[in-house]
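Missing here is one protein chain; the remaining ones are kept as they sit in the complex.
And then chain A:
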Amino acid sequence: MGHTAFGALPGRSTISMNVEACRAALQDAGIEKDLVDCVLVKFPTSKFEHMYGHKLSEALGLQPKITGVMDQAGASNIGHVAIAAMAIESGQCDVALISFADNPKSGVRSAYQQAQGDDAAFGWIGPPGGFAMVARQHMERYGTTSEQLAEIAVTCRAHGANNPNAQLRRPITVADHQASRMVVDPLHRDDCCLVSDGGAAIVVMSAERARQLNVPDPVPVLGFGQGHTGWEVRTRPDLTTTQAVVSAQTAFAMAGVSPKDIDVAQLYDCFTICLLITLESYGFCPPGHGGKFVEGGNIGPGGELPVNTSGGLLSETGMPGMQLIIEAVRQVRGTSVNQVKDAALAVVSNQGGIMQTHSTLVLGR
């Protein structure tokens, strides 16, 4: 695995950042690029481009057996890990490079402010409004509070403060969160993730191949799953739960583990409420209990379930999801800046849209 710097990277194209991340990932795996016969990459969120996998392959000087783009928004990175694993397992390819890069901070950002069809006439525009709608229903139904959402931001920002590569390293308190400006009520600014330039990549191969190639410290993929709610917020009968439930059940079953076995979790935190609902969907606590679960340092160091130990989207980088996979790898290797003692099993969630898409990855030994 490897990545670029995170933050503002003016003048860098997304292809350039992808190549830098891929090069770092190949160096980390200790292999030559010519072994790669599968290149999977999500096209940059902020600017759709046709045949992006082929463009990246050209920049990498490769003519792979398999390349392309699967559009699952923020869930794509784990989705690509799953495709790579299945392709390797079935003999379609041998070594896969999976990458993502985007430059919404220095480049165009319009995709993040897209109007939601005809509903734009009501001012229903952009992801913060969508997640605020989800948050309100959770608050109304279960009594979840803004202060509980703040606990998530406080934890991620504290973890990010220890991470030299994090984009935002200033820790905050619950009071700071409450004082941060209201963006879309009930969400404050500090409930919302960063906007970041950057790239990250990983290499996937079979355990046998990793042994043959003497890959230093490979981390086994134990399970993966997906579940796609698909429907837009306006047609969803219930905003407080999604097919993340199915995604997690599939991944946990494949890995032969249950939520209580997990040592550390890297959960997609584009907005605090997203992480809170994921805790419920994954079975770390019952539906409606997410607010209580995150209180009192329970998701911090030494808590019942440390989450987002490199800072997550709220602090490390706002890029969608690959950094969470990489931090899970570090935790299993024992090299995180916020290392959980004896972490053997890590779970990662990726999701996209307003919780339309979801994928889950279990790593460990």
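One rule holds in what follows: a residue touches a chain if its C-beta (ideal position, glycine included) is under 8 Å from a C-beta of that chain, and two chains touch if they have at least 3 such contacts; residues count from 1.
What we mean here is this: contacts and distances are computed from a predicted model.
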Worksheet item: Which of "OB-fold domain-containing protein", "Sugar ABC transporter ATP-binding protein", "Oligopeptide transport system permease protein" or "Acyl carrier protein" is the UniProt protein name of the chain not shown?
Response: "OB-fold domain-containing protein"
Worksheet item: In the complete assembly, which of A:G129, A:P218, A:G321 or A:G352 touches the absent chain?
Response: A:G129
Worksheet item: Of the residues listed, A:L239, A:V307 or A:V332, which one is in contact with the missing chain?
Response: A:L239
Worksheet, complete the sentence: Among listed residues A:G79, A:P186 or A:P306, the absent chain is touched only by A:P186
Item to complete: Check the options A:M86, A:A120, A:A179 or A:A253 and report the residue that touches the missing chain.
Response: A:A120
Worksheet item: Which positions on chain A touch the chain that was left off?
Response: 113, 115-126, 128-129, 132-134, 136-137, 140-141, 181-186, 233-235, 237, 239
